[in-house]
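Below is one structure, written out as structure tokens; comments come after it.
Left out: one protein chain. Kept in place: all the others.
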Amino acid sequence: MLEIKELSKSFGGIRAVSDCTFTLKDYGITGLIGPNGSGKTTLFNLITGFIPPDHGEIRFRGKRIDGLLPHEVANGGIIRTFQITRILPKMTVLENMLIAPPLQTGEKFGSLWFKRKTIKTEETENRTKALELIDLIGLSHLKDQFAENLSYGQQKLLELTRGLMAGPKMILLDEPTAGINPTMIRTIIELIVRMKEWGMVFFIIEHNMDVIIELCEWIFVLDNGQKIAEGRPEEIQNDPRVIEAYLGV
Amino acid sequence: MNVDLFLHLWIMILIYIIFAMSLNLEVGYTGLFNFGHVAFFGVGAYTSALLTLHQVPFELALVAALIVAGFSGFLLSIPSLKLRGDYFGIATLGFGEIIRMVFQNEVWLTKGPMGLPGIPKPVLFSYRFATLPQYLLLTIGFTILTFLVLRFVTRSPMGRVFKAIREDEVSTAALGKNIFHFKIKSFVIGSVFAGLAGTLWGHYTTFISPGDFTLLETILVLLIVVLGGKGTEWGPIWGAIVLIFFQESLRFLKLPAEWTRYLAPLQQMIFGSLLIFLMIYRPEGLIRGKGGR
Partner (left out) sequence: MSFLLQSIFNGLLAGCIYALFAMGLTLIYGVLNFVNFAHGELIMWGAYFLYLFMGTPFGFPLPIALIPALFFTILLGIGMDRFAFKPIRQANRLTLLIAALGLSFLLRNGAQLFWGAELRTYGFEIKRGWRILNMSITINQMAIIITTLICIVIVYLLFHRSKLGKSMRAVSDNLELARVSGINTKKAIQFAWILSSALACVGGILLALDTNLQPGMGLINLVKAFAATLLGGVGNLWGALLGGIIIGLAENLGVLVISTGYKDAIAFGIMVILLLLRPPVLYGTQE
């Protein structure tokens, strides 16, 4: 589904991502690990169009997406979350969800006047779906609260669910369990597994090894911008190169 | 207070409500730092004035003013929206000044510093709005129209994207919204309604000159938006009522002649201080936005 070929990106003199080649499967959950500063988030930024690559290709479902702008990548079917959760603080939980569906008819000025009926139908459908999802994650009682009033864990949950609401083909999660308590981590893991069962494909950056091992079928390891290993969790756990990368930092 | 004064006051308040609501869309809802909004107010005023002075019917002149204002907004936004927030602010600030220079220098068109006197009263569908009560009626009509249109926009999915851009551009882009396009839309809509306010103002005062469209106007309308609570539906209305009342009443203060030259700068110093004070102590303005809108 996602193919990265010889991707490179440098900032100043530093090679953040160096000649990376990955191929992600069409299903399930793939992990991306590596010591701090190994280029994981940069890789995500490259995939999602926030940074243009210096060299290389990125293909999603056969089509090239390198060089596209972030919103174009998103509309192509890849949604991402951020390391430090980005929700819309002074908008309600419900509004945070309603913003997610792509290419809404009501977002076009002309349509506002001439396609009132279509917009109304879309809004109702989206609202229903949003409320269901909000209920799923147990935040129904907070649906009209500003998102900034939620706890950090709840915000992370919201960000993830909002991603689902956008109806993507693949979700990139940047450290979905960072900075939250174990109970919430469990909730998030359960949600991810649930979403996987519904057919969602994930690519996850994580530092928490337990989470990675539990969730992922396949793992890529990055060190200093280069892919140093890939394989199943059991293989990666025992790979000497991986161990060295983490210890050698 | 005599009737004429009362009518005058309300006409001014309503014009500024329209002006403020248009800025509120940009600053309050979309988070755009437009500090040159007076430019579009002026463009609207001059366009409509020039056309009606050349015997173009008011209905057409009005539409033309809206289009020209909106189009100028479009032209300015294309290069400027590539800038990050504060830089955009300076660019718009600069634009406001440049437009005033144009008004001043293009004497062949705008009669420069001498201004345009004798702007005719509006005639809409054969009804002439010449007297104060009639003009008030006209202004009320347009204010209600503006309020409804802008409310419709801000409550729509498009308005939701505007707010999302204000809250967090990055994640909004990551959700597939073309930030650049939406910002332009917001800016153009805001410019159109600023042009409307300018048109109404020009036809009311019947005389406009470049000196009417300075930074003071921008500060005043910004203050109105901020005082009333930016990003709220009623904020611009309360803000305009309070501030325009204040400003206009000062005009009627009976002061000894030597003091009048101090009045303007003093009043403006108060506006400046009020802005600072508000930002430090009450950035959300007078109206507390509820957990909803």
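Note that the chains take the letters A and B in the order they are written out, and that residue 1 is the start of every chain.
One rule holds for everything that comes next: a contact is a pair of C-beta atoms (placed from the backbone, for glycine too) under 8 Å apart; a residue touches a chain by one contact, two chains touch by 3 or more.
What you are looking at is a predicted structure, and each value in this text was computed from that prediction instead of being measured.
Student: Which residue among B:27, B:116 or B:244 touches the omitted chain?
Tutor: Only one of B:27, B:116 or B:244 touches the chain omitted from view, namely B:27.
Student: Taking the full complex into account, find the residue in B:29, B:95 or B:129 that is in contact with the omitted chain.
Tutor: Spelled out, the listed residue whose C-beta touches the missing chain is B:95.
Student: Of B:25, B:179 or B:224, which one is in contact with the hidden chain?
Tutor: In the full complex, the listed residue that touches the missing chain is B:179.
Student: Among B:54, B:84 or B:254, which residue is in touch with the absent chain?
Tutor: B:84
Student: Touching residues of chain B against the unshown chain: what are they?
Tutor: Spelled out for chain B, the touching residues are 27, 31, 33, 35, 78-87, 89-91, 93-95, 97-98, 101, 104-105, 169-170, 173, 179-180, 215-216, 219, 222-223, 226, 261-262, 264-266, 268-269, 271-276, 279-280, 283.
By our rule, only the chains that are shown with their structure count from here on.
Student: Just the number, please: Cα centre separation of chain A and chain B in whole Å.
Tutor: That gives a centre separation of 41 Å.
Student: Show me the residue ranges of chain B that touch chain A in the complex, using the header's touch definition.
Tutor: So the residues of chain B in touch with chain A come to 152-153, 156-158, 160-161, 163-164, 167-168, 170-179, 182, 185, 189, 231, 291-292.
Student: Residue numbers of chain A touching chain B in their complex, please.
Tutor: Going through chain A, the ones touching chain B are 48, 50, 69-71, 74-75, 79-80, 82, 86-92, 95, 98-100, 102-109, 112, 119, 122-123, 144-146, 159, 162, 166.
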